[in-house]
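Yeah, one chain of the complex is gone here, protein chain that is, but the others are all in their spots.
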Amino acid sequence: MNHWKLLTIPAFLLFFVGGCSDSGRFSQPIAYNHKKHIEEAGLGCFDCHTGAQTHQKASIPNIHFCKNCHEEAMTDSKEEEKLVGFIKKNELIPWVQVHRVPDHAYFSHRRHVSLGKIACQDCHGDVNNMTLPFTKPHVSINMEFCIRCHESKQVTTDCAACHR
Amino acid sequence: MEHASARPHPDAALLNPIENPGRTYYYIVVGLLVIILYTGFVYFRQLWYGLGVTGMAQPVTWGFYIINFVFFIGISHAGTLISAILRLSKAEWRRPITRMAEVITAIVLAIGGLHPIIDLGRPDRISHLFFNGRLQSPLLWDVASITAYFTASTIYLYIPLIPDIAILRDRGVKPRWLYEFLSWGWQGTERQHKVLDRAMNILMVMVIPIAVSVHTIISYIFAMTVQPGWHSTIFGPYFVVGAIFSGIAAILVLMIVFRKVFHLEGYLKHIHFNYLSILLLIMSLIWFYFTFSEYLTGFYGHEPNEMRVFWYKFAGDFAPYFWAMIVCNFALPVAILCNSKTRTIPGILIASISVIIGMWMERLIIVVPSLANPRLPYPTGIYIPSHTEWMLFLGGISVFILGYMIFARFFPVISIWEIEEGRHESAKIVAERITSYMPDPEPSATGE
Amino acid sequence: MNKKTIEALQVLSISLIWVLFTGIAVWIVSLLRESLRLHDAPDASVGISIIAIPVFFTLASILTYVFIGLRKGRKEESEP
Partner (left out) sequence: MKWGMVIDLQKCTGCGECAAACKLENNVAIVEPRESEMGRTMLWMDMLTIYEGEYPRLRVRQIPRPCMHCDHPPCTKVCPVRATYMNEEGIVAQIYPQCIGCRYCMAACPYTVKSFNWYKPSFPPGMDRATNPDVSVRPVGVVEKCTFCIHRLQMAKEQAKFEARDLREGDFQPACADSCPTGAIVFGDLENRDHQVNHLAHSPRAEKLLEDLGTEPKVIYLKEVD
């Protein structure tokens, strides 16, 4: 047994007290530009995030999808170069999922987008004008946020409807 | 104020431990601190790995922590309740005893109150109890009643302590600021005495129902479930009686220890031990009566699940503990205390220690067998406490001793001003009281 | 420590006790409200829980009474 680990408990407690859920920032491998893709390439949310309307997960597109346009470089952007590099090497882009629902909660995009008719912007913000990828969640994903919306929309607030 | 302490005080024996604590005191404190530190380490280990380091399993999901919780809270009834009853009934022999008893309550309650938290699988989520607590659960009743009892008994300990703190302040005992701060400007004027008396009278009446409610509610933790051996209406009073019983034993042990260590033979006389041990004897008989009716009703009803637990205690795995409990709580103390020849101080010490052990076993016998014998045909549960649980038990006792020693280092364990008051006034008051009991002289004598 | 600081500390400790007990009262009331909102406590537990509140306030009042009473009951030592 590693008793030295016990030393980390006070540190852990501090961390716990300090609040740890969504204050961290993430860095993305490629500085993806949502605005450019929407305005210049004329893409919509569901063109790339294909699961958002029909599946539990919205899915983040990766090389197999990006390949459709970016097999060869379209511009002289440094960031595109990186993408083309990934595609050439047939290597997955290590996107960081920023909007994360904890394991113990059930969340489905289909339920919210197709059945609940919630706009993407309500949770993810004004993505259409974002020139950089997400480094932190637009809203803090915690139960208070979920419950407030569920109460205002008068949908179920039964614990077991989301917890599992 | 150096010269002040040179003045011989009539109760110098009580002030001596505070003014000259001596070396052994610090050795013992260091020893206890070592044990407590190690206990802290053991507890952090439990926090890190989870409750798996204990001996609890399924179906015995409650073990030492809950047993000790009930046990310590039981001991705590020594103090405030008994002191309040003695004060209310104006028993003059209470004077050297009340303070010692009240201190037990305050310290033990703090230790006992921590046990359910030690028992939690996720103590980091304790805030859920405050933000999402559910008043329907007996555990929440416990949180509320133990808080009330703890605050009430601390206040009840503190208020009669004020004049003694003032004595220490006036004698210039260090740390001065502490006594200055705590004495609240006491000067012993008539008006101040009146205020203090009134406050104590209200408190006395208040703490008794609070104390009774606390242990009743602790018994409800068990009695509110439908488990065999727990679901019983007798549990409330049964627990209260057991608590007072173990409490008196704890006071007696402490009195004997202090008498020996601080040389208080002049204050704690044989009569005090005699009276208290007779109270212990009575409680032992009442305890036996409750135990008897508790098991007899179960046995007579002959409900199969109830009987499984019954035989588990009477002739099964728990029989050694059960019969040891009967010996410790009933046979031995009654045998010793019934006879005035054996009702000596060593005899009382043996009886009291046996009662404390016996009452701890009673808690064990209440908690474990009911859990070990589920209603559905599962294998009988086994419970072997681990090193962690034993350590936390020992740690709890060490914290108690240390707490008591720290209290005795700074404050007199026997109420000086109440003794003084007794010297001056009680003889007169008692004489007046006794005359008031007596029939008035025959009026016919003057008529003719 | 001089007299002023000690006095200030005494007043502070008394007010802290009031803060603590008010906190407990607020806590119980908020639990009651939540259980009523969720229709979770139909039993007598609601009524019984309310009893705890006056108990705490009585305790605090007794302490305050003693504190004020002792200050008023002092000899007039400040006078020459």
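General observations
The letters A, B and C name the chains in turn, as written, and every chain counts its residues from 1.
As a convention for this text, a contact is a pair of C-beta atoms (placed from the backbone, for glycine too) under 8 Å apart; a residue touches a chain by one contact, two chains touch by 3 or more.
Note that the structure is predicted; figures quoted are calculated from it, not measured.
When you scan B:Pro96, B:Pro374 or B:Gly396 for touch with the missing chain, the hit is B:Pro374. Touching the missing chain, out of A:Gln28, A:Thr50, A:Ser108 or A:Asn128, is residue A:Ser108. Looking at B:Ala57, B:Met204, B:Ile234 or B:Met307, the residue that reaches the missing chain in the full complex is B:Ala57.
Residues touching the missing chain, restricted to subunit B, are 49-52, 55-62, 116, 119-123, 125-126, 128-129, 132-134, 136-140, 221, 224-227, 371, 374-379, 381-382 (touch as defined at the top). Mapped onto subunit A, contacts with the missing chain fall at residues 54, 56, 102-104, 106, 108, 110-111, 114-115, 158-164.
Just so we're on the same page, only the chains that are shown with their structure count from here on.
Taking each chain's centre as the average of its CA atoms, subunit A and subunit C sit 49 Å apart. The geometric centre of subunit A is 58 Å away from that of subunit B, both derived from CA atoms.
Shown for subunit C are the residues in touch with two or more other chains, of which there are none.
Looking at subunit B, no residue sits in touch with two or more other chains.
Within the complex formed with subunit B, the subunit C residues making contact are 1, 3, 6, 9-10, 21, 24, 27-28, 31-32, 34-35, 40-41, 43, 45-46, 48-49, 52, 55-56, 58-59, 62-63, 65-67, 69-75, 77. Touching subunit C in their complex are the following residues of subunit B: 130, 132-136, 140-141, 144-145, 147-148, 151-152, 155, 159, 162, 177, 180-181, 184-187, 189-192, 194-196, 198-199, 202-203, 206, 210.
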